[in-house]
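For this depiction, one protein chain was excluded, whereas all remaining protein chains were kept in their positions.
For subunit A:
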């Protein structure tokens, strides 16, 4: 077992931390199908699962297809109240036997463990991702961190097998300082890995917003002290429990800003569907304001407004496009428009990852692109900033375009092509914006769906695995 270095806060840091107050929150969380089966839930939740749905889930219990072993069931009161009038939200939050029909997929999609130099840190780009919590207020069924949330064991590059652990301040901060020291001494690049300075840390999990204010504050201050310029908090709490963004939390943020005025905060929120934040009339339609814009749930809007009142905080939304939840251009159009109007930038939409059980959730890549493209028709330029991203082992990749027309004279392009653009290589920057072009495959839900039709591979998304171009394969 590793003996963790004791982290000693600086005087400035301690002065900030001494002012932070924790508050109490009652999310009224329900965990586990058992509660719904036994009726041990509030009266208005008893019909959230039908009898036949419960019977089907109970029949799978303790089998290979046990849905709760894949991902425990968990819901907050707030989410339930919106979800009972929203089929897409029910698909997001309710367990379904469909999830375990096909358990094909990867336990560690994106091979994150390859990029983990210390426990709980994924070091890619100039950005590091840290796991600071192993749970969320509620659980999305399609979660791609299911191995962390469900505490499954994963195989590490050195061959050992253990559950993913959380980052510890005492271990992470010395790593950041040492990395950045070596980078500075070596003229801006790490002498061995070639990576740049770690400028930005994404606090993730799980959801950092399940932590108390003191815990969050300890992370923010330690990261700022270590020279991190921007801190991201990846959270779905605005959808699960917006009241978490309360006076005590905002007061903590304000004191953090007073103490570290040069550190920027980026709240990366996760809305999948406008039903998660818009008011609905009894007939199921959204309620319009006088000018035609739509009315938000009061507490969600209040939380967003208060974050955006602070000009050193950015709020960005990113979400996967998931079957039955938001593979709907109209819903995505409304969501992008309303988020932007309220100061939330539309950052990325993602193709679902190849997690275990992904076939129940993933939309084919070309279809996801078409849905997003359709949703952005009728949006103004600033509302349509979001791109469709798919995460390659090599780095974050955009699905830049899908054509319907054949390219004359190019074998494999008879049905049109798909263009991937490597946005960032995980290791270093030189490959930025190189592209890979593949012949279309409307069924493909991951990169593997194109291995037999690679037409051009400047980004080396396929050649790195020894997969050649279609034409060259034929020649060989």
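A few comments on the model shown:
Keep this in mind: a residue touches a chain if its C-beta (ideal position, glycine included) is under 8 Å from a C-beta of that chain, and two chains touch if they have at least 3 such contacts; residues count from 1.
Everything that follows uses one rule, which is that contacts and distances are computed from a predicted model.
Within the choices "ABC transporter permease", "Ferredoxin", "Tol-Pal system protein TolB" or "Carbon-phosphorus lyase complex subunit PhnI", the name that UniProt assigns to the complex's undisplayed chain is "Ferredoxin". The residue touching the chain not shown here, chosen from A:100, A:134, A:180 or A:375, is A:134. Only one of A:32, A:227 or A:343 touches the absent chain when the whole complex is considered: A:32. Contact with the undisplayed chain is limited, among A:9, A:212 or A:406, to A:212.
The chain not shown here is touched by just one of A:74, A:179 or A:347, and that residue is A:74.
Within subunit A, the residues in touch with the undisplayed chain are 22, 24-27, 29-32, 34-35, 40, 74, 133-135, 137, 151, 206, 210-212, 214-215.
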